[in-house]
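Structure record follows, encoded as structure tokens.
As you look at this complex, bear in mind that one protein chain is not there, while each of the others sits in place.
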Amino acid sequence: MLKGRRRNFEDMIIINTISIILILTGLLFFFGSVVGVLRFPDFYTRMHAAGKGDTLSSLLVIMGFAVYHLGQIHWMDFVWADLLVVIKLLAICAFIMLTSPTATHALMDAGYEDGIEPLTHKKGNALREPKVKGRG
Amino acid sequence: MGHSGKEAAEMNAFFVWAGIALLLMMVPVFYRMNIGPTAIDRIVAVNVIGTKTAVLLVFIGTIFPGGRIEMFVDFALAYGLLNFIGSLAAARFFHRSKALGGEIDVEGEAEEF
Amino acid sequence: MKWVGLIAVLFTGGLLLSAMDDFPKWGDAHSPANASPVSQYYIEKTIEDSGVPNMVTAVLADYRGYDTMFETVVVLIAGIAIMAILRVMNQIPGGARPSPRHEIGDHHDIIIGTTCRLLIPVLQLFALYVIAHGHHSPGGGFQGGVILGASFILTAIAQGLDPALERLPEKSYVKLAFAGVVIYSGFGVMCLLLGENFLDYGVLHVLLPGIDAAEARSHSMLGVEVGVAFTVSAIMFAIYANLASKGELEGGL
Partner (left out) sequence: MGNRTFIFVLLLITWVVLSGQFDAFHLALGLISCALVTWMSSDLLFRNRQDSIWERVHEGWKLAWYFLWMLGQIFLANIAILKLSLSPNAMEQVNPSIVHFKTKLKSDFAKFLLANSITLTPGTVTIKIKGADFYVHAINEAAAAGLDGEMERRIARIYRSEARAPEDGSQRKGGS
């Protein structure tokens, strides 16, 4: 029994470390997306930073919490509610995977339809010839 | 379960600081929200802040005394949903704004917002 | 204009901040809200009276049921007012801008359409969950109703207003909105008919065999919440549909 408890304690440390690593990585990517949103030159490139950065970083942070709460489950007196929290957190992940790229696309499309001129250096714009100048 | 109180307290402190870091990351985005330059830039900024808020709710739920994480997970889900619907509706609006007669100027004059 | 607004905001904010000193301390046991015998009663007797773990729901739907009932009515009136105003605006020549018609272009966006298609049923289930678990976790009619209304709005965003209105036509949502208020007040009237005060649900246990007064209160709260959710979700959608199409209920965003 004592041995089992020791094992558990070590498992705890491993689980917590994994969760800390996941959350810190997520925060790092959040930071990347924030800097991108501030620094990038035009609306479309900012959208790249916002859309991609937010997806993965939210995913990582929430995964980190899912791992942490998985470690918090008392397997000795198991109640389903504890495990369901983890599943719900994973459901949020799936939800983010689904909605975030869609929102990115929707905003980008809206920006394009609205006439924000993309910053194109060389290859140009395959969608159509430049529209109204001086917008955006 | 064999985790000591100290371990839990350390994790708690980590979550608090990580949450504060996340909160601080919202501040620069407010700058983007403020300067625009276009209305959609502002919406993007709001969307970014909204995503961070949804994640922050999970932080708050974990450090909440009494451990009501299942409650805050629902909040985070609902907040994420409404954030998504909000940006989608805004995107739709600007998608159509030219067709609506074009009198909605997206140049981002401060007076309009 | 910008400066006037800024000054007004700063002035109001300053006033509010200066009044902060008069607030009771955070978590003060002797603050008026905490020391009042009413809140003591709520805290001690909620479980005993109604068996509802979530005290907020008990206060909202039972102890202060009148308040919530008329809040629901306010929501209903707000929705009706918006519909009425937009209709009248349309009849005045030059009163409203011409509504955006179908020439705006095709509404079909594969990405948004597919995401919403996958999301809407889950969203509706989530809304019903929030409504049904109002007495266990934070939730209830208003919150669940908003999410349910949002799911209808999402249909309108993804597929266009016309398909959304085919799903939930104007006749239906107006009926639904009124049905909510009727359900709520119906519970009150039932209590009256059984010889108790309006909205005093305890007496309803005679209608369902095998439950006591506390359980009757708990179940009636759920019924009342369902009524609130009907009204709120229908009005949410009504407001969106009317505003997005300037009261004409076709074309739209």
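Letters A, B and C mark the chains as written, and numbering starts fresh at 1 in each.
As a convention for this text, contacts are C-beta pairs under 8 Å (C-beta built on N, C-alpha and C of every residue); 3 or more make two chains touch, one makes a residue touch a chain.
None of these values were measured; they are calculated from a predicted model.
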item	value
Interface partners of the hidden chain - shown chains only, full complex considered	A, C
Of C:Met55, C:Met89, C:Ile111 or C:Ala214, the one touching the omitted chain in the full complex	C:Ile111
Missing-partner contacts on chain C, residue numbers	109-111, 113-115, 117-118, 120-122, 124-126, 128-129, 132-133, 136, 167
Where the unshown chain meets chain A, residue by residue	28-29, 31-33, 35-36, 39-42, 44-45, 47-49, 51-53, 55-57, 59, 80-81, 84, 87-88, 91, 97-98, 101-102, 104-105, 108-109, 112, 118-127
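Just so it is clear, only the chains that are shown with their structure count from here on.
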item	value
Between A-C and A-B, the pair joined by more C-beta contacts	A-B
Taking each chain's C-alpha mean as its centre, the one farthest from chain C	A
Intercentroid distance (Cα basis), chain C paired with chain B, Å	23
Centre distance in Å when chain A and chain C are each reduced to the mean of their C-alpha atoms	31
Chain C residues counted as touching two or more neighbouring chains	112
Multi-chain contact sites of chain A, meaning residues that touch two or more partners	99, 102, 106, 109
Interfacial residue positions of chain B with respect to chain C in the complex	70-71, 74-75, 77-78, 81-82, 85, 88-89, 92-93, 96, 99-101, 110-111
In the complex with chain B, residue positions of chain C that touch it	1-2, 97-98, 100, 103-105, 112, 123, 126, 130, 137-139, 143, 146-147, 150, 153-154, 157, 253
Chain B partner contacts - residues on chain A that touch it in the complex	5-6, 8-9, 12-13, 16, 20, 23-24, 26-27, 30-31, 33-35, 37-38, 43, 46-47, 50, 54, 57-58, 61-62, 65, 68-69, 71-72, 74-76, 81, 84-85, 88-89, 91-92, 95-96, 99-100, 102-103, 106-107, 109-111, 113-116, 135-136
